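For this view, one protein chain was removed and the others were kept in their places.
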Amino acid sequence: MSWTELSYIAPILWLVAGGVVVLLLEAFVPRRDSDHLSIVSAVFLVLAGLSANTGLVRTSQSLFHGVLRADAFGSFFALIFVIIGLLTVSLGAVYLRRQSTPMPEFYVLVLFATAGMMLLASSTDLVSVFLSLELMSIGVYVLAAIERNSSRSQEAGFKYLILGAFASAFLLYGIALIYGTTGTTQFEVLGARMGGNAALAGNLVFWAGWGLIIVGVGFKVAMVPFHQWTPDVYAGAPAPVAGYMAAGVKAAAFAVLVRLIWTGMPLLMDKAAPLLMGFAIVTMTFGNIVALAQSNLKRMLAYSAIAHAGYLLVGVLAISGHADDAATRGILFYLAAYALMNIGAFGAVTFVSRRRGERSELAGFAGLARRHPWVSFFLAVCMFSLAGVPPTAGFWGKFYVFGAVIQQGMVGLAVIALLNSAVAAYYYLRVVVYLYMREPGEDAYIGDDVQASAAIGVAAILLLWIGLFPSSVLELARLGAAALARTF
Amino acid sequence: MHPITVEYLRWIVLLPLGGAAFLGITNRRLPTVVVSLVASLTVLGSFLLSAQAFFALRALPTAGRLLTDRVYSWMPVGDLRIDVSFMVDPLTAVMILFVTGVAFLIHIYSIGYMKGDRGYQRYFAYLNLFVGMMLILVLSDNLPLLFVGWEGVGLCSYLLIGFWFEDLANSAAGKKAFLVNRIGDFGFLLGMLLIARTLAGKVGGENLFSFAVMAQHTSLLAPVATAIGLLLFMGATGKSAQIPLFVWLPDAMAGPTPVSALIHAATMVTAGVYMVARMNFLYVLTPTAMAVVAVIGALTALVAATIAVTQDDIKKVLAYSTVSQLGYMFLACGVGAFGAGIFHVMTHAFFKALLFMGAGSVIHALHHQQDMRYMGGLRSKMPVTFVTMFAAMLAISGVFPFAGFFSKDEILYNTFLDSKVLWAIGYAVAGLTAFYMTRLLALTFFGKSRVDEEHVHEVHESPLSMTIPLMVLGVLSLIGGWIGWPHFLGGSNRFETWLAPVFRHGMEGEAMAHGAENAVHASAAAHAALAHGAETAVHAGGSTELALAVASLALALLGIAVGFVVYLRRLDVAEAARRAAGGRLYWLLKGKYFVDEIYEALIVRPGYWLSDIVFFRFTDAGLIDGVLVNGTARSLGILGSVLRLLQNGMLRWYAYSFTLGVLVILFYLVRHL
Amino acid sequence: MFDASVGLNHYLLLSVLLFVIGVAGVIFRRNAIIMFMSIELMLTSVNLTILAYSRYLGDHTGHVLVLFVFAVAAAEAAVGLAILVELFRKRDTVDVDRFRQLME
Partner (left out) sequence: MEALFFYLFGGLAVITALVTITRRDAVTSAFWLIACFLNVAALFAMLSAQFIAVMQILIYAGAIMVFFLFVTMFLGEPRRVRLNRGRAIPLISTVTVLLLAYLLMRITNTQHRGFPSISDSYGSVAMVSRKLLVDYVFLFEVTGLLLLVAVIGAVYVARKPRTGVGEGEGHV
């Protein structure tokens, strides 16, 4: 553990330091409100963001005996997580201000869980994958249950934890089987051994290991049928946390999935493609169909999250393993856009919510545009982005991912995905209908918080900005994808 | 040949968009005058810039008529370089001129029409946004940017249809429009991705979606041209309301009348035609796709026209008429006469916008009465509206020398060269068009007044801001076609000549595609279109064209005559016919106006059978409404409600289904290894 | 020197048995605490697999992994039981079938 190595993981260290500082501040400088803590957290997140991506553009450095890898792929995700963290902290501050009891642990947990996400995205060892996944998850379990006065929140946390631990056991089983059959947990060695080993290709235990790892990661990305926690937990957790989960946990899990797929290319794809294809189709179709029947924004977003997991899996299927892989690039871009639109959408729930009870029924959003034209506009942008309407970032995400799929010759799969997103437009659109074209009812929601609307605004404006000028984000995504190609 | 860069092209788009942003940001806080000025002046600015571009273009030699404005590199990474880049070639010049021109007139008209409406500012913001999006669509030099405009106009159309959102049916209509368009967009997007797949990595880092690059690489596209052409056309059927996706347009008439005039007559619905014409280099590679375009166009024209005959709602008549005329335009593109199609797009924009705005004027005067059964005799009370609408009627019916005559004649002539059957359909539709438009005029302006007693004395001509646009468009409906004065009448068809460079590729490509035995015929068409070329070809076609023109003029006049006779003189006959025909027919027409017995036997009954049973009830109500629109939504919604029962909150069930998933994976692995 | 009677597959099969018993506990039991303990059983059974493979490979990575699993199990138990206690205070039950405020 040299200083050089530590300097590569500076973003993670900043976050951990930030968490500790917030913890100490809370213990020794107690205050009634916790706004100062949100500022401290934001400062450390910014420091983490600034320290990311330094000198990693063309290098790919193995760290700590192959446990982590510092490369552009990891730093792309580090930047995403910093943005997610910043938006979550600012929405969380709004949420915390409304609570009767202080819960400064919110910031600590967000910082630590974000560190876990970064670790996960840089992990190149199955042991490290397991540990950082748990570091992230445990933080998020508590975050989901953070509203102590609400048994809904705690039920959400508990359900997530039980199912998460259940899934972890399967993931661990998969790791055990792969370790046993290959004798290694390190991605690089694993990739090398898979490359020149015919016996391994026919080894059932080895493939069962991969299958169980897909189960474990599939749980985190909400792949059907491992998705069941998603609607309940999104609905029960406070909106800022739900947004954080939708954006961050999904991105981190896809990061590790993409790294794993690259490690096992091309053998893994040959074997797993039909299986993954089935899961991808079922996942997006199920998510979209059930989302049609939702009348609650948070639940709708949960099912939409499932559907988007399906789209992303379609993208994963198109990973070719060649240098300059279009699918990987598309997935990275998609995840960045997806994170913003979800945080924006859940932010709107934060915006209209009150101390007692969260407000996320669609009916309550009726006519919101008259009272809050800006927030409505931002929310509409998020919805259009989710639906993939140009020129928002969501359009480019879909364009890139599905384009890569077609380029790989999987036209049928792309057709299914595109039909799915055509259906999906219906329920995203319904939100816009409510915002702009419905008379507000008696219990119509109103919001008053400037900070919340600013956070949603940042997300929406970034979405538009990325949609209009996608080149910078795409360049980062390209570097990230290229890092994988060069490494393995 | 290097295109000339002119930076003002972007301002054609940015002016209305800026206006929309300004009006949107200062939500409901500006005085009416400021709103009106900002909204209409930005569009006027666009019009003036378009005119400047047009004249700049005209000053250039024929082969070099291309202005571009590359704003920035949108997507510069890897194989897929995409620019935000605008261009004006002769085709675009025509489009932007009439889009901005008509839009400006409609803005002026709206100032009067929307006076006192609560959402005045919001309305103009949407209208400006729409114009901006439409201009992006036609100015774009590549497909993805065109798609932005494509989706953008769909969005604005949706917003404007649902403008009076107090009426729930309106937002439902908006939803229908959006959804049908999404189905079309699905095809469009897929087509675009197929192009990317075909061209990626083969065009050397250029903007592979730009029309120029695609046109240069038609040999690469040729193997998949049919698939791409059909997929893109699927998008066009959605946007331009063709079979089977035409159902949204009549419902879309729920919005304010100027919106119908702008979006559902003059501009947005023609986007599909524009796109097909723009992609002419691709379509000529694929006779199959061309045939599909032509057949769909002809069928839509016929079906919509027969439906229009039976409608009582004045806006519904115009809506179906629009669908029918759009069919004409596709028919033209399908037979390779892209120039004629665009010509009809332009003339149609003039007279159909006029018809809608005239109808709006009537509706305005009658306190939102849209049912023609409660109109009549308005001729003397609304003279300006009457005269201008009469001109538009003559134009759409194809009476010489009104605008519609020239464009319709050209379409029919070109169709005749390609297929006699399609020509016969088009010819019949021409007669039907004259008939139902006459019916509309007769019921609205002639005969005795059937206006509600309470309002009958209040009926008066609309204010100047509404009548001036009517008059301008009336003049355009008369003279707008003269720029395409055909050779056989001693003109030089300057419109065709003007567009010829754009469709040059197309003509050559078609000659290649048709193979040896058809090459002569195809090149004859090419020469006819190039017009100033081979004198002999023109001459040979001249007599046929003249004969066809006379025939269609005769049919139009016959249609008009029959229309007037039936609806002014023989209403008693119609009344008797209704009783004779029994309740079923009454149910069909839901009104008391019936066509003559002969028409009933010859046209309405088959037309009814065709339109109502086959297309309306089956296609629209059953298939489209039931399955596609509500179907996807409702039946999937029901399925969704069932599936969400899986989400029963039972932790153990979640763990169980999780385990089932694991079983599936393990079972798969055991079976396949 | 190979032990002919008990080999790697014996340990693996035993581990499968324990794992599936754990899965059964999670699926069948309504008592949240027993459910939780079943998950601990699953983790332990995986540990057995890991150690068997480690022994087979003569490698110590598995040992390290098992130690980490201990830590993770402890962490999950601490957080999970804490949430459960709070839930119990509000709902007065540990029957997971009655944790159904969130559904559909």
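Just so it is clear, A, B and C label the chains in written order, and each chain counts residues from 1 on its own.
Note that contacts are C-beta pairs under 8 Å (C-beta built on N, C-alpha and C of every residue); 3 or more make two chains touch, one makes a residue touch a chain.
Since we're looking at a predicted model, the values are computed, not measured.
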Item to complete: Write out, one label after another, the shown chains that touch the chain missing from the document.
Response: A, B, C
Item to complete: Return the single residue from B:Thr68, B:Thr497 or B:Thr659 that touches the missing chain.
Response: B:Thr659
Response to the item:
Had the left-out chain been drawn, it would touch chain B at residues 653, 656, 659-660, 662-663, 666-667, 669-670
Worksheet item: Hey, which chain A residues sit against the chain that's not shown?
Response: 1, 16, 23, 32, 63-65, 67-68, 100-103, 105, 108-109, 112-113, 115, 119, 125, 127-128, 131-132, 134-135, 138-139, 141-142, 145-146, 148-149, 154, 157, 177, 180, 203-205, 208
Practice prompt. Can you list, in ascending order, the chain C residues touching the missing chain?
Written response: 1-25, 27-31, 33-34, 36-38, 40-41, 44-45, 47-48, 51-52, 54-56, 58, 60-61, 63-64, 66-68, 70-79, 81-86, 88-90, 93-95, 97
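To be clear about the criterion, only the chains that are shown with their structure count from here on.
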Worksheet item: How many angstrom between the C-alpha centroids of chain C and chain A?
Response: 26
Worksheet item: Residues of chain B touching 2+ other chains?
Response: 644, 647, 649, 651, 655
Worksheet item: Tell me, which residues of chain A touch at least two other chains?
Response: 159, 162, 166, 231-232
Worksheet item: Of all residues in chain C, which touch chain A in the complex?
Response: 19, 22, 26, 32, 35-36, 39, 42-43, 46, 49-50, 52-53, 56-57, 59, 61-62, 64-65, 68-69, 72, 75-76, 79-80, 83-84, 86-87, 90-91, 96, 99, 101-104
Discussion item. Per the contact definition, I'd like the list of chain A residues that touch chain C in the complex.
Written reply: 127, 130-131, 134, 138, 141-142, 145, 148, 151-152, 154-159, 161-162, 165-166, 168-169, 172-173, 175-177, 179-180, 183-185, 231-233, 235-236, 299
Discussion item. For a test of understanding, state which residues of chain B touch chain A in their complex under the given definition.
Written reply: 24, 27, 72-80, 84, 144, 147-148, 151-152, 155, 159, 162, 165-166, 170-171, 174-175, 178-179, 182-183, 185-186, 189-190, 193-194, 196-197, 200, 632-633, 636-641, 643-644, 646-647, 649, 651, 653-655, 657-658, 660-662, 665-666, 668-670, 672-673
